[in-house]
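Please see the structure below; I have some questions.
Subset of chains shown; positions unchanged.
Labels for the chains are A, B and C, by order of writing; each one numbers its residues from 1.
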Amino acid sequence: MVVKIAIIKSGNIGTSPVIDLLLDERADRPNIDVRTFGSGAKMNPEQVEDVVPKIDAFEPDFAIFISPNPGAPGPAKARELLSEKDVPAIIIGDAPGKGKKDEMDEQGLGYIIVMSDPMIGAKREWLDPTEMAIFNSDILKVLAETGALRLVQKTIDAVIAQADAGEAIELPKLIITAEKAAEAGGFANPYAKAKAIAAYEMAGSVANLDMKGCFMTKGFENFIPLVAAAHEIAACAAKLAQEAREIEKANDTVLRTPHMKEGNPGCKTDLISKPQ
Amino acid sequence: MVVKIAIIKSGNIGTSPVIDLLLDERADRPNIDVRTFGSGAKMNPEQVEDVVPKIDAFEPDFAIFISPNPGAPGPAKARELLSEKDVPAIIIGDAPGKGKKDEMDEQGLGYIIVMSDPMIGAKREWLDPTEMAIFNSDILKVLAETGALRLVQKTIDAVIAQADAGEAIELPKLIITAEKAAEAGGFANPYAKAKAIAAYEMAGSVANLDMKGCFMTKGFENFIPLVAAAHEIAACAAKLAQEAREIEKANDTVLRTPHMKEGNPGCKTDLISKPQ
Amino acid sequence: MVVKIAIIKSGNIGTSPVIDLLLDERADRPNIDVRTFGSGAKMNPEQVEDVVPKIDAFEPDFAIFISPNPGAPGPAKARELLSEKDVPAIIIGDAPGKGKKDEMDEQGLGYIIVMSDPMIGAKREWLDPTEMAIFNSDILKVLAETGALRLVQKTIDAVIAQADAGEAIELPKLIITAEKAAEAGGFANPYAKAKAIAAYEMAGSVANLDMKGCFMTKGFENFIPLVAAAHEIAACAAKLAQEAREIEKANDTVLRTPHMKEGNPGCKTDLISKPQ
């Protein structure tokens, strides 16, 4: 069977750019077909209302809606619309979404909250397209190298497996903490794991400074240093996550979980070997 | 006026994840509305034929199709379909697309060829979702910090400006070389510029090793070291691009080109200042 | 006049090891005489009650009590004892001390709260004397290079100046935030300042993980990764603070505030110059 997955992207978090690619990293997975629908950087109710219904024609087996802050007006509208459909749906969001956990439970929605996918320093005096891309690069590095993205992969792969098997889909209820991310990271060396936890926590703390800089500070001479500092922390977190992975590389213990010929996730650690 | 932009993503290159975000980095640009449509990692004619027509209902002012290798069957089909529509369309692709330049001219399509947006090491024994995300992070860093993404931004912003002004759209014909990327990077320090050129060229050379590893080498014990080496070069390129930017930061000469209140691109270099 | 300063150290925070040295960095300041009295690593009421009275014989012009958490039983006892003496006294402590601000006001005590002088990962399975020294080295680096220690210096130098001039001592009421530290750091380059702010905030966040690891987590297999992660963040903060200073060095704009021949603080930035 080919499982049909509809992914709606409204606005952007660090996980957004690769959410579809995580499921089919070499574009050769036979048992899924993915369509993405997005409203670019904007995520107002207006865009959301236009985009969400586009998934219907595709008749997906399940849907994913990914955006910043699941509690903001646009994402709230998306949850409302998806809740009404009889397509199983998963909300992927960042830390502010943790507070909407119970609401999503009630709405019959699954969720994956990536705690350390932080808000960007969205001030005109700081953020241009280049700085935005750099920040996304750093966060992507952290999420990948700490294990957070593998946990996302694993979680959605489980849903795919259920759909593929014709089973009822059990929607995920997942808050990705540092410990859970690092667990999925599969670190063999405990110092590498500690660095991964540290990197994930550092990335999480970026949000505090960015919020202080964006919403709680007046005067560009005052808020620019704060959002600039936040992005410096993101860069440090990326470097530290990279240190963690380099340790595993140095010991030839990097865990890899590629999708196999039939589409199921495989596993390997010795580099010069075939995945099982 | 609000310019409507339809972006189709089939498969993925380093520029893909941020192409829509580059145009509206803080989600507050008043004069554009973007919709994205994608087929996930896959880019076969089958997916392309399904996705491309989805843009019609949005009635875009212009369309962008972004994918690896514009000459591959899927992207070729996309070019054919877009060429037939009367919506101005721009193809964004990687180095192999350079050879389709004349064909795209004849098809009435604009194009942006990002020469150093290299093929990934797509072998199951190497590439899992985590490694894929890391590679994309590194390439994104290179493209952002060398100036390549600013050149993409600038090029599409020019198209938007024409549409916004109700003028006829002059489709871009752009091959992004190291020199052109670094020029757009706006480096004040010549060693930073040299590092940017070097980083861009290094990223470009990743493709050679990845192609050798993916298509020209038999035996996993032989091709794994090659694709692994290719990704090491990508990581080095990212670090070198970062060095370039750190020099500009140290001299407070980082160029920033955020979108302004009306949606037009602004410009600033002194960090503690407002863009003009 | 020679101002006599009694310093009591109970337990240790990052500022403790150098508090006396900050006032007389080359041991040639003519207008102060310092005595320190300490109870080593321990800071229970029992030790505090024994140590505090030792300052009397020295007849100091003012006293400093430095310890972790000014609200803990030992430091609380110290505040009580010092409050009763007619020697002006300043409490120096870490973030938990912020909550004792009003109490100290009422006790007629001055205070300096170093917000990013974080708790160490005090678990036997992690912390040995070597790890303890490494952590102190990292925190000392952060406090010095972000400007926090200069602010401590400046604040106590002001008290010394008053005592030296025979004026009434105005006790300091200072909470050292990232912004205040970086201000005192005197960074000429705004990215260096941002890195300093980031480093200071990162050091502050170390306390969260250490507290979680030390007090809120059961099982050494669970808490070791947390305190290890906390120390990794401290190490990153030290490296980032160093980056900030290296930028200033590269531009020959490092601010230096040595004590001058008469004991007053001087100032210089060009390296090859004399302080004024």
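Worth pointing out:
Heads up, the rule we're going with is that a residue touches a chain if its C-beta (ideal position, glycine included) is under 8 Å from a C-beta of that chain, and two chains touch if they have at least 3 such contacts.
In this text the structure is predicted, and so the values were computed from the model without any measurement.
For this homomeric complex the structure file specifies 6 copies in total, of which 3 are displayed in place.
Here is the rule we use: only the chains that are shown with their structure count from here on.
Per-chain Cα centroids separate subunit A from subunit B by 21 Å. In subunit A, the residues touching two or more other chains are 224, 228. Residues 178-179, 182, 190-191, 193-195, 197-198, 201-202, 205, 208-209, 224-226, 228-233, 236, 239-240 of subunit A are the ones that touch subunit C when the two sit in their complex. By the touch rule above, subunit B contacts subunit C in their complex via residues 249-252, 254, 271-272.
For subunit A in complex with subunit B, the touching residues are 5, 7, 9, 11-12, 16-18, 20-27, 29, 32-43, 47, 50-51, 54, 122-134, 136-138, 140-141, 143-145, 147, 149-150, 153, 220-221, 224, 228, 238, 245, 256-261, 266, 268, 271-275.
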